[in-house]
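Single-structure report; data block below.
One protein chain omitted, others in place.
Order as written gives the chain letters A, B and C; numbering starts at 1 within each chain.
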Amino acid sequence: MRTNWVGSTRWAIAEGYIPSWSHGPEPQMTSHETVCLLNTTDRDAHVEITIFFSDRDPVGPYEVTVPSRRTRHVRFNDLEDPEPIPRDTDYASVIESDVPIVAQHTRLDSRQAENALISTIAFADR
Amino acid sequence: MRTNWVGSTRWAIAEGYIPSWSHGPEPQMTSHETVCLLNTTDRDAHVEITIFFSDRDPVGPYEVTVPSRRTRHVRFNDLEDPEPIPRDTDYASVIESDVPIVAQHTRLDSRQAENALISTIAFADR
Amino acid sequence: MRTNWVGSTRWAIAEGYIPSWSHGPEPQMTSHETVCLLNTTDRDAHVEITIFFSDRDPVGPYEVTVPSRRTRHVRFNDLEDPEPIPRDTDYASVIESDVPIVAQHTRLDSRQAENALISTIAFADR
Partner (left out) sequence: MRTNWVGSTRWAIAEGYIPSWSHGPEPQMTSHETVCLLNTTDRDAHVEITIFFSDRDPVGPYEVTVPSRRTRHVRFNDLEDPEPIPRDTDYASVIESDVPIVAQHTRLDSRQAENALISTIAFADR
């Protein structure tokens, strides 16, 4: 790369929803909410994810480290500390980092070997 | 969160279309046009949605409140005041708020437990 | 609306592809490349679309008018002047307007009553 970083230190994803396992034949219907993070800088990115709900206070931060010059695809389904994200529940997320990163929201469909159903760049607060 | 707000006070979604119920076996083919709103601020967001059409004057505002530090997933199908949004009709929308919010456009497919067909961040007017 | 316009006077869509009718059972496999335009201003928008190819000079402008305070969903399949857009061919587009508009790129799948396969906000040149 000609330069050593790209991105923003704060991102938001207004759409989030993890179906419960009781919907449809499992695991065919399992989908994975993912936020793909890219850290092009020379320093590790200490990322904090805050989850917002429709009917209660936000939960977080969920702490994730993206090493220098690495990408990390974080599944919301796997976040457990401070608490798992409830299923069948609307949520939204804010992603903050101490160095600039790029964030992209993707929902995977496990039926087709990781094909994505949707993907959109997150909103970068500049 | 390290800071207390993210977003813009004005957003636009140029694409909108709610199929009529007569298309395909119902409810399998029912899709839901949704705008996901996120308010990270300390104040309630008073949101006004204006709907634009191809052949008549805009309709609105549709008023929605997103409480402080909450997300709200608004289905265009459910908007009724001042009037329901017609089916089988191209429309577009502008979303304005008195505090900064984040808006994301998603179309849900009810056949697969709320899987999304499309999702894109709305256009933020800065 | 509290204000009377939103958007940009220049947009770009780098992805474009109209399948030929010979692929798959027709019309079930027919898809429609669409650019959804929104004009929130008090003046009509005179829009010029230029189409770029991989192996020949750009073609255009294709002229489209979006009346004041209206939306218009333009199908690339239907553009005919100065010439139809070839099928099975990679293309890209630039959309310019004399007043600010919002542009969103959507591919429709006619099998499911206008369900969209993809949708993404176009790139706004500011």
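Throughout what follows, a residue touches a chain if its C-beta (ideal position, glycine included) is under 8 Å from a C-beta of that chain, and two chains touch if they have at least 3 such contacts.
On a predicted model such as this, the values are computed, not experimentally measured, just so you know.
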*Just list which of the chains on display the missing one touches.*
A, C
_Sites on chain A contacted by the missing partner chain, in the whole complex_ = 1-3, 6-7, 34, 36-38, 40, 69-73, 102-104, 106, 112-121, 124
*List the residues of chain C that touch the chain left out of this view.*
10, 12-17, 19-20, 23-24, 29, 31, 48, 50, 52-55, 57-58, 60-61, 88, 90-92, 94, 96, 105, 107, 109, 117-123, 125
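Here, only the chains that are shown with their structure count from here on.
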*Go ahead and note the Å separation of the Cα centroids belonging to chain B and chain C.*
21
_Rounded to a whole Å, what is the gap between the Cα centroids of chain A and chain C?_
30
*Residues of chain B whose C-beta touches two or more other chains*: 117-121
